[in-house]
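First comes the structure, then the notes that go with it.
And now, chain A:
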Amino acid sequence: MSEAPSYLSPTGHEIVFLLLGVVVVGTGLLVVTTRQVVHAALWLVVCLGALAGCYLVLTAEFVAWVQVLIYVGAVVVLLLFGIMLTRAPIGRSPDLDSRNRPVAAVVALATAAVLVTVVVDGFRHAYVDLSPGKGTAEEVGVAVFRYWVLPFEALSVLLLAALVGAIVISRTDIRGR
Partner candidate 1 sequence: MTPVPALAVPVLIVSVLIVPALGAALLLGLRLQVRALKMYGLAVSGLTLVPVVAMAVTFDYRRAAQIQHEVDLPWIPGLDLRFHLGVDGISLPLVALTALLTFLCFVYLSGDRRTERLRAMMSALLLLEVGMLGTFLALDLLLFFVFFEVVLIPMYFVIAIWGGPGRRAAALKFILYTLLGSVVLLLGLLLIWSQTGTLDIVALAHSQGAALPRAVQIVAFVTIGLGLAVKTPMWPLHTWLPDAHTEAPTVGSVLLAGVLLKMGTYGFARIAIPVLPDGAHAVAPWLGAFAVVGIVYGALACLAQRDLKRMIAYSSVGHMGFVLLGFATLTPVGVNAALFGNIAHGLITGLLFFLAGAVKDRYGTADMAELGGGMLGRLPYLGSLLTFACIASLGLPGLAGFWGEMLALFGAFEPAEGLSRPLFLVFMAVGGLGTVLTAAYFLVMLSRVTHGPPGPLTPSAVGDVRTFELSAWVPLVLLILVFGLWPKALLAITDPAVQTFLEAR
Partner candidate 2 sequence: MMVMVACAVLLPFLGAVGGLLGPRAVRFAARRAAWRAVRFAAWFAVVPTAVAAILAGVAAVRVLRGGTGGTAVAGTLTVVETGSLPVAVGLEVTRLSALTGVLVTVVALAVQVYSVGYMRDDRRYPSYSAFISLFTSAMLLVVYAADLIVLYVGWEIMGLCSYLLIGHWWEDRANSRAAVKAFLVTRLGDVGFLFGIFVLAVGAGSFRIDDVVTKYPAMSTTVLTVGTLLLLVGVAGKSAQAPLHTWLPDAMAGPTPISALIHAATMVAAGIFIVARLFPLFLAAPTTLAVLAIMAALGMLGAALAALAQDDLKRVLAYSTISQLAFMAGALAARDDDAAIFHLFTHGAFKALLFLCAGLIIHRAATNLMSGMGGLRRAMPITFATTTIGFAALMGLPPASGFFSKDAALAAMGAAPGAAPGTAPGAVPSAVPSAVPGAVGWILYGTALATVAVTGAYATRAWLRTFFGEPRAQTGDHAREGPASMLWPVILLAVPALLLGFAVPAAPHWGTAALSVALALLGAGAVYATWRGAPDADPARLLGPLRRACEQAFYVDTAYNALFVRPVRWLAHAVVRADDTVVDGAVRGSGRTARGLSGVLRLAQNGNAQIYVSGLVAGLLIIVVGAVVLG
């Protein structure tokens, strides 16, 4: 492995990536600490968008666009619908955090500490020269339909099952046996 350049001279990629990283973490924190339910969903959109940016920096364009398309497009919309249907309070509601907050905070910090120390200790010298074109749709498409066909089909069956499940649960006129 070539001697990795030191951290003190970050390349352009790294700087962009760090900026996007800060955005991701910041908006993530806002999602879980905001007092308003809808704001949480909106901050989630920003967070996922920034994440798509990170993928782009990491030369995984296809995944980035899929991320933007499905997550930001579909999943967050679904969440908003969920918020609307459960008549969540618009505006500031004081008690969005349960009394479990201190415990949760401690556990979360501990997880962060453990993961960061382990990861940093493990991959301090890992370095890669990013070369564009690795993550293009054509590359990923070839990979999916040449090597990952079986999981792909299994996934479709899973989606179908999820679909049927969701319908059964949400419709009130279907009585269980």
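Per the selection procedure, all candidates are chains of the complex that A comes from, given by their letters.
FYI, contacts are C-beta pairs under 8 Å (C-beta built on N, C-alpha and C of every residue); 3 or more make two chains touch, one makes a residue touch a chain; residues count from 1.
Just so it is clear, the structure is predicted and the values come from calculations on it, not from any experiment.
Only one option in 1 or 2 touches chain A in this complex, and it is number 2.
Listing the residues of chain A that touch candidate 2 in their complex gives 98, 100, 103-104, 107, 110-111, 114, 118.
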